[in-house]
Structures are given as structure tokens and as C-alpha cells.
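Please read the structure below before turning to the comments.
Only one protein chain is missing from this complex, and each of the others stays in its spot.
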Amino acid sequence: MLAFVLRRIALTVPTLFALSFLTFVAIRLVPGDPIEVRRGERGISPERLEFFRHELGLDQPVWKQFLDYIWGLMHGDFGVSIISQDSVLREFLTLFPATLELSLFAMLFAVVFGVPFGVLAAVKRGSVFDHGLMGVALFGYSMPVFWWGLLLVLFFSVTLDLTPVSGRIDLLYYFEPVTGFMTVDSLLSGQEGAFSSALSHLVLPAIVLGTIPLAAIARMTRSSMLEVLEEDYVRTARAKGLSPFRVIGLHALRNALIPVVTTIGLQGGTMLAGAVLTETIFAWPGVGKWLIESIFRRDYPALQGGVLLISTLLVLVNMTVDILNAVINPRIRHGR
Amino acid sequence: MADDVALAPPSPARALWADFAVNRGAVLGLAVLCTILIIAAFADVIALHDPMIQFREHVLQPPVWAAGGSWEFPLGTDDVGRDLMARIVHGARFSLFIGFSVVVVSLAVGVCLGLASAFMGGLVDTLISRVMDLIMSVPSLVLAIVVIAIIGPSLANTIVAVTVVYMPRYVRIVRATAQAELAKDYVTASRACGVGPFRLAFVTVLPNCLAPLIVQAALGISDAILEAAALGFLGLGAQPPTPEWGAMLSSAREFIQRAPHVVTLPGLAILITVVSINLMGDGLRDALDPKLKRS
Partner (left out) sequence: MKRTLTTGAATLLAMLALGATALQAKTLVYCSEGSPENFTPALNTTGTSFDAARPVFNQLVEFERGSTNVVPGLAEKWDISADGLTVTFHLRKGVKFHTGVNGFKPTRDFNADDVLFSFNRQWKDDNPYHKISGGAYDYFSDMDMPKLLKSVEKVDDYTVKMVLTEPNVTIMANLAMDFMTIQSAEYADYLLKKGTPEQFDQIPVGTGPFSFVAYQKDAVIRYKAFAPYWGGKSKFDDLVYAITGDATSRYAKLKKGECNVMFGPNPADLEAIGKDTSLKLMSQPGLNIAYWAFNLEKPPFDKKEVRQAFAMAIDKAAIIKDVFQGAGQAAKNLIPPTIWSYNDKIVDYPYDPAKAKKMLEDAGVKLPLDVDLWYMPKQRPYNPNGKRIGEMMQADLAKVGVNAKLVTYEWGEYRKRMQQGEHMTGQLGWTGDNGDPDNFFFLLGCSAARPGGQNLSKWCDKGFDDRLNEAKKLTDKAARTKLYEEMQQIAHDEMPTYYIAHSVVFEATTKNVVGYKISPFGRHEFYGVEIQ
């Protein structure tokens, strides 16, 4: 077991190295000069441009730049944003909790609704309920996220005036971030109404981001549950006269959930991609929106560091899912 | 999925159809998809107007069922007075074209790399597998955006970017199934008969890997359409005045309150297309993969 975990961890090291190489090369392939953004709308003198070029090390040979970059990475230096002159890592870390909070709530939403719906559909297999639910899930699974977000805003925020349009909390409330999670910080601040404000800002973005995972989880739960319900031990339990609730709740569900957990892990990665769109629509100050804006602002160091950080995170998540899978299911670790 | 023992040799089309037709949803999906294909093919005949012509007196006219609408523009007009129906109908061409091209290119590249990986093994296998892992470790939309940033936004480049993002799936599937096949007796037998490696890979082994590949390809079309629409929405896809659905939706976004149809209708077109493809894909999977059949 330990050997498997170590092997799996060791596998990520070359991946991470290759990843930093890939981002480095990719960013340099983007046409145009990163210095240009310093030009502003009114032009800049050539001497000034040279100075910046030198300051950012762009006058060095490319291999030297790469070594400097790797050297910096090993010391936790992901570069400095051209636009804000702030450390890329610090920018990422201040924005990341917002993305994480949104993703967690979206996942919560997806699991809380997805699993029961999947179970119900499996139990009432073939019923109108089953067909209806799976139909809805199919639509959820096929949803263009950006469009869905716009529709929900139009309906709930603009027409019904039930939820805020964008942002993380009503601006009336102000407190220093402690955890970076608005829901937690608002409680810590002790300000009346702050928590409900933070929560109400989360509702729509979490629904939008959670829609596809919800549909995926519901579908997976249903098919996994159907398989388990066919198993002998479930039939035996039924035959013993146990109440259907106990059979499903205790025996079937526990086993049916194993592939569902994997799905949840995989959806975590999808969420990072989905967060880009969701954050853009809801002006949610997270890393997804920041990445997109870095591209539009042509903030190359931020883009390079941001892509690397997000991908590293994804690699680590996948590694954890793999290891967890191996823990649950011994067949895997021998299979490799 | 790797449980290939149960996989029968390629069944005749009729048997496949029989399995497929059991699933009413799948047939419905196929029917809708065919309709969309026909619409796309005959877009010039179906559309009442040229999708590029701007009717300056009819800017943002609502659809026929809303107050102020008329049959002249059944789905209303967009922000510069172009017939929305004509644009949506022509947009079907672009979306389907993107979806199919991405899948065809990914399939071609995926099959070659996947077979190479499985047959050559060793360094080639490691290299290909690692690179694919690497690509898959970057969130798909972020990767697509970076690719677009490098090669510039256009319809053709959208296809390139989305292909780069989705190709690793095909490589992985081909590699995994081919490796499983390689261990089987018929391959050993062919080898013994002196079948060349090239023929072995493409003629002997590949047909037996097709089932999971077809399922993935069918579902891949819808993923590609969604991804391309998202790029269009971010302004990084097809360039104006191309009537691509995602781009249409995004350029009319500011009118969502005044003229909701310019946002809702292109989005609905995306949704219907993707749903029908997914319905069909699900049916195909059930038909091809007996393990999941009728579950």
C-alpha cells in the first residue's frame, strides 16, 4: 500500500516539471511582446521599454530565462504580475479561497440533490419519475453553463428580485478576510446579517457551477444503484423481509456509492474549468476570472503562474482520488 | 469498459440497430439530430433571409409570438437587424461542423497515437502517455484559451484548440483497448501467421477496439460543441459576422433585459443539439456495451 502511494506521488514530480516547462513554452509562443502592456494608451519611450525588458529578464537567452524561472519556482517564486506588480503566488492565494468556497458549495449542492435523485430513480426504475428525472439530468448534463447562468440571473435576480446579481457579499459589510471563505469570515466578524448576505450571494453561482456535476452524479448513482440492486446480497436482504428502506439505505447505497465518489473526484477537475465561466458571469473574484482577465490584459507572468498553479492543483487532486480509490479498492493498486 | 471479454465481434448493422431501437430516447435523439442535420444542410432554403443582411428598420424585433413580432422574422432580429432564424439555422452548420471536425481529427490522431503507444510500448508508450496526462492535467477551458491565445481566435483555430483538449481521451481509450486485445489469442495467431505490424494494428486489432471508441466519439461531438460555444461566448471563437451560436449569444448579451430572445434562442439551439447528441450517444453506448445494456 505504502509503496503504491509513494509510487503515485513520485509519478507527479516529472508531471509537475513538464507542466512548468509546458506553461513556460506556451506563454512564450503567444504572439506579441509582454512588455507592450506597459506601453499604456499613450506610448512609451524606447529606452523605457528596454529598461522593462531588462528588468523582467527578457533580454536574456531563453534557456537562461527558463532556468531562472525553475529556480524561482523551487523557491516558491511564481513571478510578478506585470499589471499589478504584485507576486503571482500572493494574487493566486488571495483569490483561491473564493473559487474553493464556490466549488465546495456547488459540490454540496450537486451531492445533496444528485445522490437522492439517483437512488430514487433507481428504486422506481422505469416509472414516470425515473424517466422524468433522467430526462432532466440529461438536460443538466448538456447545459451550456454561461447561458444557464444568464437565464438564472435574468429570472431570479432581475425579474423576481430574490438574489443578488453578482459579487460575494453586500458591500455594507466589511471585515478583514481571515479564512478567505466569505461564509466563515462573515460569521467570525459577528456582524448581523453578514452571513445570510454571503450565503445569498453564493446561491446562484453554486447552482450554475453545480448543475453539470449534479446531473453526472445523479446518472452515476442511478446506474451504480441498479447494478447493486441486482446483486445477490441485496436479494437476500429483501428475502429476509428487511424493510425496503433498510435494504436500500444500509446495504445497497453503501456499495453503490464507490463509483459515485470517483465521479465526484473527477467532477472536481471539471469544476475548475466551469469556474472560469461561472466566475465571469457572476463577477466572482476567484482564480478563474483572474486567469481570463490575465489573458485579456496580457499579463504573461500571471497567466504562466496561474495556469501552472491551477494545473498543479488538478494533478494533486487526481493523485488524491487515485490513492483514495486504491485504499477503497485493493484491486486497483495491484492492477497497476 | 475494459471488460472486453463480453464484446462480441462487430455485429451486423441490423443487430446494432435492433439494440439501439429498443431505447426510445435514443431514437428520439437520433431523429432530432437528423432534423438538425437536414436543417443545416438546407439552411439556404429554410432561412427566409440571408443571415448577413441587416434590416436596419427591424433592429431587435421580438419573435412572432411576442408583441411586436411578425412572420417576416419568425424568431425576431438581432442587435443589428439580422434575421435571427436565418442565423440560428446557419449557425447549426458551424456548430455541427466544429463538433464533427473535432471528433474526426481527434479520432484520427487518437487512433494513430494510441496504437503506436500500445504496439511499440517502451519509450514511445511512456512519452505519449505522459504527454496525454499532461494535457489532461490542465483544466479543459483554460487549455483551450491558452491555445487560442497562441494561434489567435478564428473558426478553424477553435477546432484546433478543442481538438488539442479532447484528443487525449481517444488516445487513452485506443491504447487501453488495444493493449487488452494484444494479449488475446487471435492476435498471437495472426502474428504467428506473419501478419505485418501495420496490418496487425489497423486491420486486425483496431476493428475490435471500435465499440468504446464509437461511444466516446458520439458523446465527444456534444462536448466539442459546448466547448466551442464557450469559447465563442468569451469572444475567442468564431469571429463576426459568423453566426456561431456562442458568439451570437455573447454579442447580444447586453440586450438580455430588453430583448431576451437574442440570448435565449441561440442558447436553446445549443442545448437542444447537445441533448439530442447525448441521447443518441447514450443509446449507442447501451447498444454497444452489453454490460450496461438496458440499465
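Going by the order they are written in, the chains are A and B; count residues from 1 in each one.
The definition used in the following text is that contacts are C-beta pairs under 8 Å (C-beta built on N, C-alpha and C of every residue); 3 or more make two chains touch, one makes a residue touch a chain.
Note that the structure is a prediction, hence the values are computed from the model and not measured.
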{"item": "Identified contact with the non-displayed chain, of A:Q65, A:T94, A:S189 or A:T270", "value": "A:T94"}
{"item": "Contact with the hidden chain (one of A:P164, A:P205, A:G268 or A:G306)", "value": "A:P164"}
{"item": "Hidden partner interface residues of chain B, rising order", "value": "52-54, 56, 59, 79-81, 235, 239-241, 251, 253-258"}
{"item": "Residues from chain A at the interface with the omitted partner, ascending", "value": "31-32, 36-45, 48, 51-52, 55, 83-86, 91, 94-95, 112, 116, 153, 157-158, 161-162, 164-168, 170-172, 174, 176-177, 193, 196-197, 199-200, 283, 285, 289-290, 293, 296, 298"}
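Convention: only the chains that are shown with their structure count from here on.
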{"item": "Centroid spacing, where centroids are CA-atom means, of chain A and chain B in whole angstrom", "value": "23"}
{"item": "Partner chain A, residues of chain B touching it in the complex", "value": "25, 130, 133-134, 137-142, 145-146, 149-150, 152, 222, 226, 229-230, 233-234, 246, 249-250, 253, 256-257, 260, 263-264, 266-267, 270-271, 274-275, 278-279, 282, 292, 295"}
{"item": "In the complex, chain A residues that touch chain B", "value": "14-15, 18-19, 22, 26-27, 29-31, 135, 138-139, 141-148, 150-151, 154, 158, 223, 226-227, 269-270, 272-274, 276-277, 280, 291-292, 295, 303, 307, 310-311, 314-315, 318"}
